[in-house]
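Below is a structure I'd like to ask you about.
The complex is shown incomplete by one protein chain, all other protein chains being positioned as in the whole.
Letters A, B, C, D and E mark the chains as written, and numbering starts fresh at 1 in each.
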Amino acid sequence: MPLTAPMKPTQKSPAKLAPLLAFGAHPDDIEFGCGGVIARETQAGRKAHFVICSRGEAGTHGTPKQRTAEAKRAAALLGATAEFIELDGDVHLEFRVAHAIRLAGIVRRARPGIVLAPSVAENQHPDHAKLGRIVRDAARLARYGGLKDLRHLPPHAIEHLFFYAVTPEAEPRDISPVFIDVSAPDIVAAWTAAMAAHRSQTATRNYVDLQLTRARLLGARAGIGHAIALFPNDPLVLDSLAPLSRGARHF
Amino acid sequence: MPLTAPMKPTQKSPAKLAPLLAFGAHPDDIEFGCGGVIARETQAGRKAHFVICSRGEAGTHGTPKQRTAEAKRAAALLGATAEFIELDGDVHLEFRVAHAIRLAGIVRRARPGIVLAPSVAENQHPDHAKLGRIVRDAARLARYGGLKDLRHLPPHAIEHLFFYAVTPEAEPRDISPVFIDVSAPDIVAAWTAAMAAHRSQTATRNYVDLQLTRARLLGARAGIGHAIALFPNDPLVLDSLAPLSRGARHF
Amino acid sequence: MPLTAPMKPTQKSPAKLAPLLAFGAHPDDIEFGCGGVIARETQAGRKAHFVICSRGEAGTHGTPKQRTAEAKRAAALLGATAEFIELDGDVHLEFRVAHAIRLAGIVRRARPGIVLAPSVAENQHPDHAKLGRIVRDAARLARYGGLKDLRHLPPHAIEHLFFYAVTPEAEPRDISPVFIDVSAPDIVAAWTAAMAAHRSQTATRNYVDLQLTRARLLGARAGIGHAIALFPNDPLVLDSLAPLSRGARHF
Amino acid sequence: MPLTAPMKPTQKSPAKLAPLLAFGAHPDDIEFGCGGVIARETQAGRKAHFVICSRGEAGTHGTPKQRTAEAKRAAALLGATAEFIELDGDVHLEFRVAHAIRLAGIVRRARPGIVLAPSVAENQHPDHAKLGRIVRDAARLARYGGLKDLRHLPPHAIEHLFFYAVTPEAEPRDISPVFIDVSAPDIVAAWTAAMAAHRSQTATRNYVDLQLTRARLLGARAGIGHAIALFPNDPLVLDSLAPLSRGARHF
Amino acid sequence: MPLTAPMKPTQKSPAKLAPLLAFGAHPDDIEFGCGGVIARETQAGRKAHFVICSRGEAGTHGTPKQRTAEAKRAAALLGATAEFIELDGDVHLEFRVAHAIRLAGIVRRARPGIVLAPSVAENQHPDHAKLGRIVRDAARLARYGGLKDLRHLPPHAIEHLFFYAVTPEAEPRDISPVFIDVSAPDIVAAWTAAMAAHRSQTATRNYVDLQLTRARLLGARAGIGHAIALFPNDPLVLDSLAPLSRGARHF
Partner (left out) sequence: MPLTAPMKPTQKSPAKLAPLLAFGAHPDDIEFGCGGVIARETQAGRKAHFVICSRGEAGTHGTPKQRTAEAKRAAALLGATAEFIELDGDVHLEFRVAHAIRLAGIVRRARPGIVLAPSVAENQHPDHAKLGRIVRDAARLARYGGLKDLRHLPPHAIEHLFFYAVTPEAEPRDISPVFIDVSAPDIVAAWTAAMAAHRSQTATRNYVDLQLTRARLLGARAGIGHAIALFPNDPLVLDSLAPLSRGARHF
């Protein structure tokens, strides 16, 4: 399978899988932080949609136009759709209620089961931590029925909010991670292709290699090829122990 | 359904569910700490076996004979089997390698997928924390092929070790909990009956009520009736996000 | 004693007890988070005053007018007075210095010994965490003599700031709690009545039961009926160990 | 008042204050770690007794005989009595159940309200952390009615276990401290005298100055002269907020 | 050497030491929080520059004019230069991107190797924590080549960001400290003189003594006279273990 072919998801019981909504502060954050998880979910028939909150206009490399195109292509390679919104602009994001309400409106419109956001660890690109906090509040506000700003959209309660970590520094220290197995060759290929689609970013620094190395190291702990860590904002609730048939205890 | 009728598990795909092995320091620890989870698993067709490491001979109430009988009855009510082993005796448990090797032998014999043990938080009954640490080591030693003490038993790698907390003080503060839904009326009934089977312990202090109150409070957070928190020793590894369709974010 | 009769405090050495000032983001936060503590303090002769920073106008149920009336009635049932202030409005609260200065002015006016505020844990209603941080700063600014914005009011140094947790998620993980015994029947009754006074909120969801369950679980740990946990912002300073005659070590 | 005059406690309501029992691994640990608290309590009419678990026979300076004499004199200066027990010997202490049972017997005999023990932080003199853990278990075993080893002594439930930190490294990081005000001149004098009584230890290294400096720094935070930090093993339970009239929020 | 003589640094290989840039929220923060470190660095030939973000106009004592003069004199005593900038004013500082960009511009202009900022612990003067967070972001933005607001200044990547703690409460609990030895008599003298230069602040409260006491206590742990703790924002990277020839393990 060529690296650049978009995912062709096997439509396994799509009716059962509520949509996934992923937020990114910059055009490549979702792909680098958890692209393999997206590929895995869309392959399983889950719909995935990206909300990208800047066009990377303060980045060292790439024009906003280039970056928008790269992000759209990357999303397609992962089987996802993407939209761009303007909050305060790249590097200029503020933690404000108005943003949380706006994102809550998007949550109400998209009605996802699972929401992904950058982690709230503060020692990283400031837009990441702030967006993570904004999304956490937005996911809550989305279900508040009395919020007048959003009265035109019916309330929606998501199932889960997971944080992804764009870099190792962003991994939260106070949440136990969940590892998602992304070892299947087509998943790794789709993820790699989606990262590589951000050509303006990968020309000078080997970000792709960094992420694959991280995933391989987590995979080694789980006795598999590659894994991506997600950090649940709230305790997982399970009907039984049946789905927990694997643990990262290889060493 | 009368409270005292043993669980009649619906044999749903028992072939797929690896056995569960639960360790308790005293005859009632497993039931009080996570009995509802046991009921839920055996109901789903998973085999469950208890290893009880003392006969509660230092307890304020109940003779060893009474307590052994109560534990056997409680296990049966949960659909589980039970065996008793003698380590150092009630209140006298030491953290020793010989115990870990002995329990590793039991793990090799039972070949469980999931192991349950009391948490390692130190501010609780000292036997609990020590047994938790011993089981953690035992679950590791069980897979070490070169361990001569156990050469008569083939190595076995478990999938997961989860800690349960007999009391609130025993809940680990550095592990994110997983909530298991035990709200189904027959599960609550079986759990309640199993706890009540320890008549020597429940006559004077309302331990049953304590546990149901804990479970109801966790359930409220998850928007369900009752839940029991387990604390995974290692990161969960999942094939996808599909099983994570619920989160404890009701408030 | 009927549930709806206001507290009649026994005026025990009121001169010695500095007033208590409690801040709430919404009309029912103080009652649900720590109403039993308020009842206990006013019963002992301490004056208590509530500052409520919105009228709950974004809530799913209840009009601002209804909620204001409910809050006033609830405060009266606890033996406290209440005032409403407008910051940014329900769900719209921002963390701003201007708010901290405004609340510092209220602290200077009320001159409390003890201040209560919602906890600063971020994974809860966003207004709660922000108000907690604003009050923490306000309690500090209240004693800064050179602050020109407040030069018309003499500086005031409070004795203690305690955080209360409206829901279990809001309990801070890095502060050891102090349990306040609220087991006395008249205290439980007054607290229950004050919560129930928020009829618009309690019609659909059993919040009252949640709080009583939490209190009963903490009480069980302390060997008493009901307890409420408060989280001191600063180390307690005591003249001796004499007042510490009880500990939550029942299990 | 000369530094070397024993405390003459003002017998203020001694009936109400349950005895205090302090454990030390070496002859000077209690005095250096929390001597000021002892002085404060005995001055208030509380009986205090020291159980010293070695004679410091592995210390660099001082013979066991000298050190025993110094400890007795120091205890007297603080208004306390002292006894010596032999566990495994200085530097040789092991964490064993037999020791916990033995100390539980002492707790049953002394029937204290408050127990003091060295903290369980591991990066300190190994005897300290181990004794702290042994005492924590002992305080629990003391109330277990069925423990045959101690059947000759009626069970006893203490009110509180507090840890003291002999050095800054031993301060637990996961427990919020309680500061005890030891600023009164006669308390500082008695504490200083008790530390100085350990002449064999203070000749070469200025341990006395270290402790007074620590106490002065904590005192500065509380706006008082000197304070000693204790670390409660369990949540404090209070009848009301009345005793909490002071907080360490001076900066 | 008189306390008030400015440092005369021994010009040891100044070419190799990249400049140090220290940020303070108020005219005396740097001196009280880490003045001894500044003295040590300038003595070794490193250039040091202070950026002071208010004139202390909300302080209880001292006029802005007095405080500016005191800060300049104190900086000179430490061998440093100082400049004043106006953000939102004393006590009024907000956490805003515009401030981070402005400070990033200063970082690009000064091109430091090491940056010092107040810690981000929230329970302290609110300006301190906010400035710490602003500087953390600024140090990152300084190296982002595409930031249009700063396109007139070439990007600059600092080597290290260290936090200092103006008071004990401000010491971060989740970062292991590094102790800098400031025991040399001329360093202690220069530091003391720089603190004493803030006469308007030291007249009423003994802040100088507080800081020297803190430094003496840390020094005691390291077996030296005085030490100041810094808290690295990122892991230290060393060519080898050679520079790590001393550890704080005296007790």
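What we mean here is this: a residue touches a chain if its C-beta (ideal position, glycine included) is under 8 Å from a C-beta of that chain, and two chains touch if they have at least 3 such contacts.
Model, not experiment: these values are computed from the prediction.
J.: Where does the absent chain make contact, in terms of the chains shown?
T.: If we consider the entire complex, the absent chain touches A, B, D, E.
J.: Considering the complete complex, identify which of B:Arg133, B:His160 or B:Arg216 is in touch with the unshown chain.
T.: Touches the omitted chain: B:Arg133.
J.: Specify the residue from the set E:Ile52, E:Leu103, E:Leu147 or E:Ala229 that touches the hidden chain.
T.: From the options E:Ile52, E:Leu103, E:Leu147 or E:Ala229, the contact with the absent chain belongs to E:Ala229.
J.: Of E:Asp28, E:Glu41, E:Glu94 or E:Asp137, which sits in contact with the chain we cannot see?
T.: The one listed residue touching the chain not shown is E:Glu41.
J.: If the hidden chain were put back, which residues of chain A would touch it?
T.: Residues of chain A in touch with the missing chain: 124, 167-169, 173, 210, 213-214, 216-217, 220-221, 251.
J.: What residues on chain B make contact with the chain left out of this view?
T.: Where chain B meets the chain not shown: residues 96-97, 100-101, 120, 133, 136-137, 140-141, 144-148, 155, 174, 233-234.
J.: Suppose we count only contacts with the excluded chain; which residues of chain E make the list?
T.: Answer for chain E: residues 16-18, 20, 37, 40-41, 44, 46, 113-114, 140, 158-162, 174-181, 221-222, 224, 227, 229-230, 232-249 touch the chain left out.
Keep this in mind: only the chains that are shown with their structure count from here on.
J.: What shortest step count links chain A and chain D in the network of chain contacts?
T.: Steps on the shortest route: 2.
J.: Tell me which has more C-beta contacts between its two chains, C-D or A-C.
T.: Contact tally favours C-D.
J.: Averaging over Cα atoms per chain, report the distance between chain C and chain E in Å.
T.: Taking the average C-alpha coordinate of chain C and of chain E, the gap between them is 38 Å.
J.: Which residues belonging to chain A are in contact with no fewer than two other chains?
T.: Each of 140, 174, 233-234 in chain A touches at least two other chains.
J.: By the document's touch rule, what are all the touching chain pairs in this structure?
T.: A-B, A-C, A-E, B-C, B-D, C-D, C-E, D-E
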